[in-house]
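Here's a structure for you.
Excluded from the complex is one protein chain; the other protein chains are retained at their positions.
Labels A, B and C are assigned to the chains in the order they are written; within every chain, residues are numbered from 1.
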Amino acid sequence: MKKLNIGLAGLGRLGKEYGKNIQFKIPNANLVAVCSLVEEELAYAKKELEVSDTYSNYESMLEHPNMDAVVIITSTDSHAEHIVKAMESGLHVFCEKPLSIDIENCLKVEEEAKKHSNLIVMIGFNRRYDPSYVDAKKTIIENKVGKPFFVRSQTVDKDIWAPFQVSFVKTSGGVFHDFNVHDVDLARWYIGSEVKRLWSQGGAYRFKEFGDLGDADNTFVFCEFEDGSMALLGASRTSSYGHDTFTEIIGTQGKLTVGNPPSKNRVQISDKHGVRNECNETFYDRFKDSFLIQVQDFVNSVLEGKQPECNLENATKATIVTCAMTESFKTKGIVEIKDIMP
Amino acid sequence: MKKLNIGLAGLGRLGKEYGKNIQFKIPNANLVAVCSLVEEELAYAKKELEVSDTYSNYESMLEHPNMDAVVIITSTDSHAEHIVKAMESGLHVFCEKPLSIDIENCLKVEEEAKKHSNLIVMIGFNRRYDPSYVDAKKTIIENKVGKPFFVRSQTVDKDIWAPFQVSFVKTSGGVFHDFNVHDVDLARWYIGSEVKRLWSQGGAYRFKEFGDLGDADNTFVFCEFEDGSMALLGASRTSSYGHDTFTEIIGTQGKLTVGNPPSKNRVQISDKHGVRNECNETFYDRFKDSFLIQVQDFVNSVLEGKQPECNLENATKATIVTCAMTESFKTKGIVEIKDIMP
Amino acid sequence: MKKLNIGLAGLGRLGKEYGKNIQFKIPNANLVAVCSLVEEELAYAKKELEVSDTYSNYESMLEHPNMDAVVIITSTDSHAEHIVKAMESGLHVFCEKPLSIDIENCLKVEEEAKKHSNLIVMIGFNRRYDPSYVDAKKTIIENKVGKPFFVRSQTVDKDIWAPFQVSFVKTSGGVFHDFNVHDVDLARWYIGSEVKRLWSQGGAYRFKEFGDLGDADNTFVFCEFEDGSMALLGASRTSSYGHDTFTEIIGTQGKLTVGNPPSKNRVQISDKHGVRNECNETFYDRFKDSFLIQVQDFVNSVLEGKQPECNLENATKATIVTCAMTESFKTKGIVEIKDIMP
Partner (left out) sequence: MKKLNIGLAGLGRLGKEYGKNIQFKIPNANLVAVCSLVEEELAYAKKELEVSDTYSNYESMLEHPNMDAVVIITSTDSHAEHIVKAMESGLHVFCEKPLSIDIENCLKVEEEAKKHSNLIVMIGFNRRYDPSYVDAKKTIIENKVGKPFFVRSQTVDKDIWAPFQVSFVKTSGGVFHDFNVHDVDLARWYIGSEVKRLWSQGGAYRFKEFGDLGDADNTFVFCEFEDGSMALLGASRTSSYGHDTFTEIIGTQGKLTVGNPPSKNRVQISDKHGVRNECNETFYDRFKDSFLIQVQDFVNSVLEGKQPECNLENATKATIVTCAMTESFKTKGIVEIKDIMP
């Protein structure tokens, strides 16, 4: 069996999960190198991920003699640069979403990629690999609910994480970039058209700190698509019941929902509170499987030389919309996509 | 419009509801008389039910000059006698279930009724009038789930009523007669065959008082039917979440459930307990509509001269099974229906 | 018992239901008169509703010597005039929603009503009487889900009615007036603030006929409230699964949903299509109970001399918003409420 040798950049919480998946759950991949600025993370990788070659410097890792691809799970603001450097080193690239929160940066990476058309470059929109989202897409393709004309999609976090999120507002670019990039991607995927105009609303309804930073703890964005379809994309930091990623797709002949309710498992409890399902705590509880399937698809794509669906162009388009969302939230009116293009 | 003049015997909690239904919700019925041993109840009837003729004696009410039928909502042990007396007075009869908890008594009433074949005599198995149970029956008749071969049906009360129920164990004949007569009726109705053998189990798992009285707070009875079908019939006094009347019917081509979950309405709450439905408090919250539809059917049956489904024979058959259930619980083994017949 | 004598104007499908409720289900009301332009409807009322006094002319009915109040279930465009005439005759008024689809008309009726402050005038927003919607309101008042800041509410009809609806577009004023007046009312009720701005989108996605008439078969309207809350209000004529009135309320501490799924009853079917609930066919199947409770509240309000929640001012405010929705749909941009006020 042909195997892909992978270097992993970034060993934070999600990076570690990627490391375990690559090293232990993907038959046709080896984790041959990791890099991190944190000494403990490199020690972890040596011991738990069984990686011999560890680096505290990204560029050094790129010179690894026996590496085919890099997986980039570093902070958002370094994604674009890390992708370009990897391509320049002749390496295939998988990078966590978003590509960048700056449209020009996105376009520059796309431009650079054209010089390396032999390389596979994939951006991680993991929900497209979640079995339920895949099944919904299949149901639409089979025309079982007619032509989709409305998508509601939301990313809702349990309120216990809000205090941590406050400190990330500035680096993450705010709630639209941080929460809605997946929802934008799903809406584009299911509707099959591009966003034309949108109007963002929201506020710091519970945690005033977000308002002080010009951000929000709950938002909804109403979108018009080129083909006349509609979407409502929501984000929340204040759910008392758990992580609630929910998507609804209305077509001319029926409706699909994904994730209602956001139960953590198949147990239902009947007690003095009624009949109830407890819910997922985090996005990773909900999407664990999809992260594995996604990296498996990246590995297969490289080994088979096929371009994945989640390519750079797709990532750029999502960022364009999250930029427009952010702009609309600031200006309190409808923003046209064409008006924010550089 | 031809109207039926009705006298009501019994003005307890359920009797009052019957009174309101007859007087105010049934277009073709008048409540012309009531009787009760309790002075306050008669005063209530005069004022709230707008009945001029009130009686403290059942036999006196039967002599009312302008009465076509009686509705008997008195205590179980007087049902048989009250029915017979009403028939002797030439009156049509609706009586709450059960007919009697004594098989011989049931058979005597049946015998007496043969002398009054012109009279309509109906026993109140209200679940047969619940829109959901009716819909389930229709679905079976339309052969959408094939031939039913298993029914699970249960009557489950919220635990807050258990302290009151302790004092009724002796007069009600115990949990099988009191809780399961409806479940027996539903199982017979959906399966379309008669119980042949059964095995009762149970105990006083939470409220030891019931055990001291030879009764139980939770029971299940496993039944074999003449045609080889099966049923599990349950009763509980210990539900923490609410009144839970649930019925499941498995057929050769599909399955039906009625009442899962036992939500009190269409509101779902998402909070720190998860995603949940609050439940019904009492059987009346669940079956309110069916009580009205049932009495309406009685009135229509009398006015149109048609025999209702819930006749004396049907009621006797249910009592035979609840007697067998009680016997099996005492003897701790399988009881054959034919062995307990008088 | 003091009883209210009521005259009913309009004997269409819904009018007949009002008639039955008033005559047979409301203890403290009598239906003493009806009026209709259709001979068969008056015959129906005599025979089935047991009303002796029938009129083919509204004004004549108002002169009935023994009438305390009128219930107006006529076509929308006559509501305002009928209300005013009834008030001038010294009669209490219940009128089906909407008050009018013209804001000036609404305000004129309000003005006129000030001259008759002794009269009760109620507009039928029946959803406020639906037990589930009432329970949701109670849950909010008890602060169990915190401060509501988002409402999604929608009125969705089964697709089989669309062909009939085409012919009503012109008289009904279009989908926003016809479908969303209840959703506007619910959003205002739960949020406790007024709509400030809104943006309507939609189209004739399945039935092109609506597009030819300047109307739509599916719409969503995104609203901003004075207090910074948000709402998404939807309408659909194309549901394949049934009538789906659904409302979601998100608060700072939790979420409520009403009507998910829109099951017609408590039966669940497991067959080759999966595990499924069949759905309501029409709004009346869903809201039957609320229509009765609503008229009962009107009768009680008049007899007790208390003003109902669903008064003229409330109705005017709903119409203002449905006018703004219609305007936004035409102009394809955000409409401010203050800009459309006469």
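Quick note on the criterion: a residue touches a chain if its C-beta (ideal position, glycine included) is under 8 Å from a C-beta of that chain, and two chains touch if they have at least 3 such contacts.
Please read these numbers as outputs of a predicted model, since none were measured by experiment.
Taking every chain of the complex into account, the omitted one touches A, B, C. For the chain missing from the display, the contacting residue among A:N30, A:S132 or A:N311 is A:S132, taking the whole complex into account. Among A:S60, A:T171, A:N265 or A:Q307, only A:N265 touches the chain that is left out of the view.
For the chain missing from the display, the contacting residue among A:M122, A:V145 or A:C279 is A:V145, taking the whole complex into account. The set of chain B residues touching the chain not shown comprises 146-147, 149-150, 199, 201-203, 205-206, 218, 220, 222, 224, 228, 230, 232, 236, 238-241, 250, 252-255, 260, 333-334.
If you put the missing chain back, the residues of chain A touching it would be 1, 20, 23-27, 47, 50, 131-132, 135-136, 139, 144-145, 253-260, 264-272.
Residues 239-242, 244, 261-263, 268-279 are the ones on chain C that touch the missing chain.
Quick note on the criterion: only the chains that are shown with their structure count from here on.
Bringing chain B onto chain C by least-squares fit of CA atoms involves turning it by 180°, to the nearest 5. Our note on geometry: chain A versus chain B, Cα centroid distance of 57 Å, whole angstroms. Shown for chain A are the residues in touch with two or more other chains, namely 239-241.
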